[in-house]
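Take a look at the structure set out below.
A protein chain is absent from this complex, but the other protein chains hold their places.
So, chain A:
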């Protein structure tokens, strides 16, 4: 955008062998000597200032994530209970063998994957509809719509979980009363006493709370589709559906991919709604809850760390698949400008 930044980039890269970590100036000395002394000083000062300003945030981010995950990998190799610290024993990959041979892990993984797929699919459709509404809305209602949509975005997940829980709960709820005319629903239906119905409410709360986020990402994508394109399609006699399918959606594919990946990673970490509504009972246990129960409730640090590491590997795998197979360009879509 601004002329200053690209200009600087090009002049700097002509003296610089290429982007690299700031490993000090000694490696580039030989090559920069040819450039005028004053200039390379300025470049060097700018680099130093850049790292002075960006460094603290960078270091803190590494400290609060990289250090704990390395610690978790280390702890996961031990049999270690906080209640019996003296009996700490190195068992290699033993914890992983225990977890991967336990059906609890696999049912947790399955539940988590199921929740991720269903919620992201529903949210994509619902979020796209909301984005279209916000995009096309008349000026007079635009502010109102945005304000309303931001309420679920900002609300605490735990509050959302309680709101949905109390609405469906067999004692304090009214849903059984309202929807008693539907087959399968009557006043004795206890939504939280069996897996499928409990998962339904858990997913409803999750979808309600996070759809605004995905719809805002899609709104940003919609705003990037040039109006002339859909205008031209309209002039050529394309129906609304044809405009969507042939013009709008292909042009915002990148935005859709990024939104789906972000939401999928977020949904995979689902914890709050499950904890509040069922605490993992009746086959609703998800992986985050499994890790929590092992380490925080049972103080089995070794096993809990191993679950944490496996969860982390799952997230990495999702990212890897998305980036390699679907070519989602996360950094490029944001930092490209």
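Quick notes on this structure:
Here is the rule we use: a contact is a pair of C-beta atoms (placed from the backbone, for glycine too) under 8 Å apart; a residue touches a chain by one contact, two chains touch by 3 or more; residues count from 1.
The rule is short, and it goes like this: contacts and distances are computed from a predicted model.
One subunit of the complex is not drawn; among "Polar amino acid transport system ATP-binding protein", "ATP synthase subunit a", "Carbohydrate ABC transporter permease" or "Phage shock protein C (PspC) family protein", its UniProt record names it "Carbohydrate ABC transporter permease". If you put the hidden chain back, the residue from A:141, A:193, A:232 or A:317 that touches it is A:141.
Contact with the undisplayed chain is limited, among A:108, A:221 or A:280, to A:221. Among A:62, A:84, A:104 or A:317, only A:62 touches the chain left out of the display. On the side of chain A, touch with the chain left out of the figure occurs at residues 1-5, 8-9, 12, 16, 19-22, 43, 46-51, 53-54, 56-58, 60-62, 64-65, 67-69, 71-72, 75, 82, 130, 133, 137-138, 141, 143-160, 162-164, 166-167, 171-174, 176-178, 187, 205, 208, 212-213, 216-217, 219-221, 223-224, 254-255, 258-259, 262, 265, 268-269, 271-272, 275-276, 287-288, 291-292, 295-296, 301, 304-305, 308-309, 311-312, 315, 319, 330-331, 333-337.
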